[in-house]
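The structure follows.
For this view, one protein chain was removed and the others were kept in their places.
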Amino acid sequence: MTSGTKTNTVTLRYFAWVREKIGFAEEEIFLPAEVATVAELIVWLKTRGETYQAAFDKPEVVRTALDQTHARADTPIANAREIAFFPPVTGG
Amino acid sequence: MTSGTKTNTVTLRYFAWVREKIGFAEEEIFLPAEVATVAELIVWLKTRGETYQAAFDKPEVVRTALDQTHARADTPIANAREIAFFPPVTGG
Amino acid sequence: MSIRVQTEDFNIGTEIAGLTGGRTDIGAVVTFTGTVRGAAGESPITSMTLEHYPGMTEAELARVEAEANDRWPLSASLIVHRIGELHPGNNIVLVVTASAHRHAAFEAAEFLMDYLKSRAPFWKKEARPDGTSEWVDARETDTAALQRWQKSPSKAAE
Partner (left out) sequence: MSIRVQTEDFNIGTEIAGLTGGRTDIGAVVTFTGTVRGAAGESPITSMTLEHYPGMTEAELARVEAEANDRWPLSASLIVHRIGELHPGNNIVLVVTASAHRHAAFEAAEFLMDYLKSRAPFWKKEARPDGTSEWVDARETDTAALQRWQKSPSKAAE
């Protein structure tokens, strides 16, 4: 693997209503080389079908974690192994 | 009893180190007619002996309650039945 | 709304259950427990004796609790204060506040403790290992703690 050709496998995880709209809790994907940030990943996921379009209909509402740490839309995905999408948290 | 001649009997109560300096917890006194406020009562009590002088050596430190309600030095004694003297409180 | 002054210890779980048991309108319960520390600054203490002013204590605590209930929408509240001889590690005071929302419960509990510490007629005497004992001095910081409640009923709204 040479730098510049990203073909990382990453695990995507979905929680709460994001999970319900996608239809499953977890999947493995090959991250396309042109996807560098969280926002770009969401744009790419929405090309994959209606369930993704429904889940990310209002992408500003969906929260993201990279390797179990909160991230923002402009956070670079870099070498994250696990990327999670979920609604604003409501515990406590 | 005509108004202007106050000869009320009041109960004085002492707590914590005020009680220890006075030497007892409670006494009944006839309130002299010229004693109208808490500050005046303290001045009068200090004429009654060394133990009172010791207890009220720094009268600004001693707190007062009239009929179980916090009072200040300039509070009129009026018809209070029970007057208590004690240090600043330290509960909790 | 309940107040007790007692020599015996209290059980926090039992007190909470007594306030909230069977209710479903409460979303937040805050408790504060004050305990006897084994040292006052550098000096170890062997015991602490709490004196109070029977009658006025209950009246002041009731006033303080009524004031908290005026300021915050409390579902329930409780103040228990012990008197007599206590030892390091023992409980001294318990305040419990319950409300639909957490900020009301937190603020009311802090308010009750700040007011109790500055207005309720309790006095502590600490006994030292050498056999001497001394009345605890009131702390300036406790009076300062009161002042922040005089501006606004809600810190969360600041």
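Going in written order, the chains are labelled A, B and C, and every chain counts its residues from 1.
We adopt the following convention: a contact is a pair of C-beta atoms (placed from the backbone, for glycine too) under 8 Å apart; a residue touches a chain by one contact, two chains touch by 3 or more.
Remember, it's a predicted structure, so these values are computed and weren't measured experimentally.
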Chains in view touching the one left out: A, C
Of the residues C:T24, C:T132 or C:Q150, which one touches the chain left out of the display? C:T24
Interface with the undisplayed chain - residues on subunit C: 11-14, 16, 20, 22-39, 88-89, 100, 102-103, 105-106, 109-110, 113, 144-145, 148, 155-156, 158
Touching the hidden chain in the full complex, which residues of subunit A are there? Just list them. 13, 15-17, 65, 68-70, 84, 86-92
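Here, only the chains that are shown with their structure count from here on.
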Centre-of-Cα separation between subunit C and subunit B, whole angstrom: 28
How many angstrom lie between the CA centroids of subunit A and subunit C, rounded to a whole number? 49
CA centre of subunit A versus CA centre of subunit B: separation in Å? 74
Multi-chain contacts in subunit B: which residues touch at least two other chains? none
